[in-house]
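Sharing a structure, written as structure tokens. Questions coming.
Note that one protein chain is taken out, while the other chains of the complex remain in position.
Chain nomenclature is as follows: A and B, assigned in order of appearance, with residue numbering initiated at 1 for each chain independently.
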Amino acid sequence: MAISRFLLAIALTYLGLLAVTFFIGRVIPIDPVLAIVGDHAPEHVIARVREEMGLNKPLWQQFWIYLSKVVHGDFGTSVLTSNPVLQDIQRAFPATIELATLGILIGAGLGVPLGVWAAVRRGGLVDQAVRVMGLIGYSVPIFWLGLMGLVLFYAKLGWISGPGRIDISYEYTLTRVSGFVLLDAARAGQWDAFANALSHLILPASLLGYFSLAYISRMTRSFMLNELAQEYVVAARAKGLSEMRIIWRHALRNAAVPLVTVVTLSYAGLLEGSVLTETVFAWPGLGLYITNSLQNADMNAVLGGTIVVGSVFIGLNLLSDLLYQLLDPRTRSR
Amino acid sequence: MKEKHLKVWFIKSAAALAVATAFGLPLALQAATPKDTLVVAWSIDDMITMDPGETFEISTGEIMGNSYDRLIRFDVNDPSKLVGDLAKSWAVSSDGKTYTFELKPGLKFASGNPLSAEDVVFSLQRAVLLDKAPAFILTQFGFTKDNVKDKIKQTGPLTLSLETDKSYAPSFVYNCLTANVAAIIDKKLVLSKEVNGDLGYAWLKTNYAGSGPLKLREWRANEIVALERNDNYYGEKSKLARVIYRHVKEAATQRLLLEKGDADIARNLSPQDLAALASNKDIKSTSTPKGTVYYFGLNQKNPNLAKPEVREAMKWLVDYAAIGDTLIKNIGVVHQNFLPIGLLGASTVNPYKLDVDKAKALLAKAGLPNGFKVTLDMRTVQPVQGISEAFQQTAKRAGIEIEILPGDGKQTLTKYRARTHDIYVGQWGADYWDPHTNADTFVRNPDNSDSAKSKPLAWRNAWDIPELTKKADAAVLERDAKKRKTMYEEMQADFRKSSPFVMLYQQTEVAAMRSDVQGLKLGPTSDTTYMFKVSK
Partner (left out) sequence: MKPNNSSTAPARPGLHAWLMSERPQSRRQAALGRAYGAWCTFSRNRLAMLGLLIVIALVLMAVFADLLAPYSPYIGDLRTTRLLSPSAAHWFGTDDQGRDIASRIIFGSRITLYVVLLVAVLAAPIGLLVGTVAGYAGGWLDAVLMRITDIFLAFPRLILALAFVAALGPGIGNAVIAIAITSWPPYARIARAETLTIRQTDFIAAVQLIGASPWRIVLRHIMPLCVSSVIVRVTLDMAGIILTAAGLGFLGLGAQPPMPEWGALIANGRLYVLDQWWVAAAPGAAIFLVSLAFNLLGDGLRDALDPKAAK
């Protein structure tokens, strides 16, 4: 019974999301027909295309038609690319995932140890550094940092590759199977392509990683401080357990519960950060896709992108709730 | 002891990261493009289709120009001269209404199918039957869905004839046949992909059926267009094996790619970038005047802007010289006429300059000595934005308060077409290389009502001009080239004085490229930039 209420809640959220986006799309003062036929087209062509697109029907009817198609998995066709929206998203989404995943690996991989260190050596250098990094991470505009980073590391120093996912020379020698360039290159054993893809990824991923690192390290520190102040830690010390054991096997284990939530939510936050990052780095991901479609009133694409992004957000929120319940034995007795 | 473990962990991960970067480092440095491939960095997010019968965008225009042939092209160095592309010879009857063409023998498509007059007839008929945005270029000669099968006929395996409804100036007809909409498509291939009698429309949107020197290999929207050498091409084969267009929106990013050698050519650089690159020994540049003009349109529905003195005053309030030297340096030239230079009859008379006192006097004469308030719809792209802001400043000196309403391109365009603007900063690119393409829109307004069937720029600014419309109509039927030229010069003189258009500049297209790139010449229209002549 709880599950059906739960599913109903999700379905309603989706519906609301779609309705809001659809409404926005039809209110946008952009004529979607213009994107297709261009400004020089004669009037009768424009009128005809408008009719073909079903734009003359009443709003609610258009929404209803759209909904029924979505339920059957048909997200419509993008007016800009002439491809089915689903196909476009299938190409754009992995790019964002690749970026966000590498970002969270950097963020969590570095953030958790840093947070632990800061908590353990409270007031020390690392603690101050974590604090400062966190503050900077919350305060600096990501697009500005990305731009400066590109200028410094690509233009001036030449340490990394420029915008785009992979060099042109690998564009046609690498067979794309999964949509993830790193995986495809590794699977094919083409390590030079792998390295090249990595050098394209490293700066935008580091940028996103930095932002999640700022958040994760602060949260880890906060949770660890909480744990280390608990009585069981005092007891464990009294019993003579080594510090390492206490920190890693006990305190962190307990802190891991809310930490997992934090990491999951941070991952979701990276999806938002990707919008501006993808703009700066010309990364062909979902953020860029949605922004582009919005500026051309390509509503099928915007709605499709909305569904995907919304799903990921909802999914990640659910996941974090679920993990919290699973990992924290205290919440199990319901 | 506790920190040691953490420290070790850190050193390990830092090392891993460093190794990963170092691994990529030497490979990242060898980022130069392959020798047989040309990489062009360009903003190509306007592409929506690869069907020559439907495409009308600038970027796609260039792809079409490189991958599809047509009956005739014009000589890029002298646009008044025609050069046969697929046609060996052409002629027009004495009554001026029947055109005949003979094709070169032994032509083939990239698919291997032979190219005959049947394909030519099919292509032209198809464009009219589909009736998409660019179809008017052909239908303006009287072709309709009902009569096109009779008017455009195959008369032999390699010959065909075209019958127009009036005896137009032959140069006009030939110029229109050089446009992309008249590209020749592989009939057999396209019809084999036909679905529900759509003449292959759905398939050709993302595919290729042409005979040009480069064939389309792949189009990933907003990302990349890949062209490959067509070995079945009748003429001189492309020197390069591949030409790849990478979509890069930012000028700064394009410049970075160019400087690093990740791109061979960058097409959207700003005046700053070009000036900065001038001292770079690895980069050179080439430029060409383009058939695109920029202007401020003053909506005559606004009672203040409708006053003739105000219209003229606005023209005296633009600091053309300063703009020409700074904001559009290298990417445009001040041009105050509606015909871009290069078209028959284009005028080079630029009488206006910044004169605030004169403008003030005119405003006083119009009964607005203290100026007035007005809005300006502006697209948030450069240099249009810079020019608008500069205009805002100079207009203020005469008391005119301009409120800038920024918007995305499509947004402002929608408003413009609905005639709900005050001032609109716009641009118009030639659809085909004949003066009528701009005359048709700037000085023709057959129906000024709100429900008009056509919306030329004159209509969008509610400029009611029955006399000029008649003149433009007559000029297109004038078969004597010299007389035609004079007619356009008169129209431009009239336009300069009385129009609600403050003409600003003509675009100069600039391409910056690596020094090893040879043979690139930008054409005056989008489809005359021939990448297949380029080598490295």
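Basically, a contact is a pair of C-beta atoms (placed from the backbone, for glycine too) under 8 Å apart; a residue touches a chain by one contact, two chains touch by 3 or more.
What you see is a predicted model, and the numbers here were worked out from it, not measured in a lab.
Chemist: I'm checking contacts with the chain that's been left out. Which of B:R126, B:R229 or B:R255 qualifies?
Modeler: B:R255
Chemist: Looking at A:L7, A:V151, A:V177 or A:L326, which makes contact with the chain not pictured?
Modeler: If we include the chain that is not displayed, A:V151 is the one touching it.
Chemist: May I ask you to list the residues on subunit A that touch the chain which is not drawn?
Modeler: Those residues of subunit A that touch the unshown chain are 9, 12-13, 16-17, 20-21, 24-25, 27-30, 135-136, 138-144, 147-148, 151, 155, 222, 225-226, 229, 271-272, 275-276, 279, 287, 290-291, 294-295, 302, 306, 309-310, 313-314, 317.
Chemist: Name, in rising order, the residues on subunit B that touch the hidden chain in the full complex.
Modeler: 250-252, 255-256, 270, 272-273, 276, 319, 322-323, 325-327, 378, 380, 382, 385-386, 388-390, 392-393, 403-408, 411
By our rule, only the chains that are shown with their structure count from here on.
Chemist: Taking each chain's centre as the mean of its CA atoms, how far is subunit A from subunit B in angstrom?
Modeler: The separation of the two C-alpha centroids amounts to 37 Å.
Chemist: Name, in rising order, each residue of subunit B that touches subunit A in their complex.
Modeler: The touching residues are 1-3, 5-6, 9-10, 13, 20-21, 23-25, 27-29, 31, 33-34, 37, 39, 45, 48-49, 56-57, 131-136, 205-206, 220-224, 226, 244, 246-250, 253, 256-257, 259-260, 262, 408-411, 413-415, 417, 431, 452-455.
Chemist: Which of the residues in subunit A come into contact with subunit B in the complex?
Modeler: Within the complex, subunit A touches subunit B at residues 28-31, 34-45, 48, 78-83, 88, 91, 109-110, 113, 116-117, 120-121, 150-151, 154-155, 158-164, 167-169, 171-172, 192, 195-196, 198-199, 202, 243-244, 247, 282, 284, 288-289, 292, 295-297.
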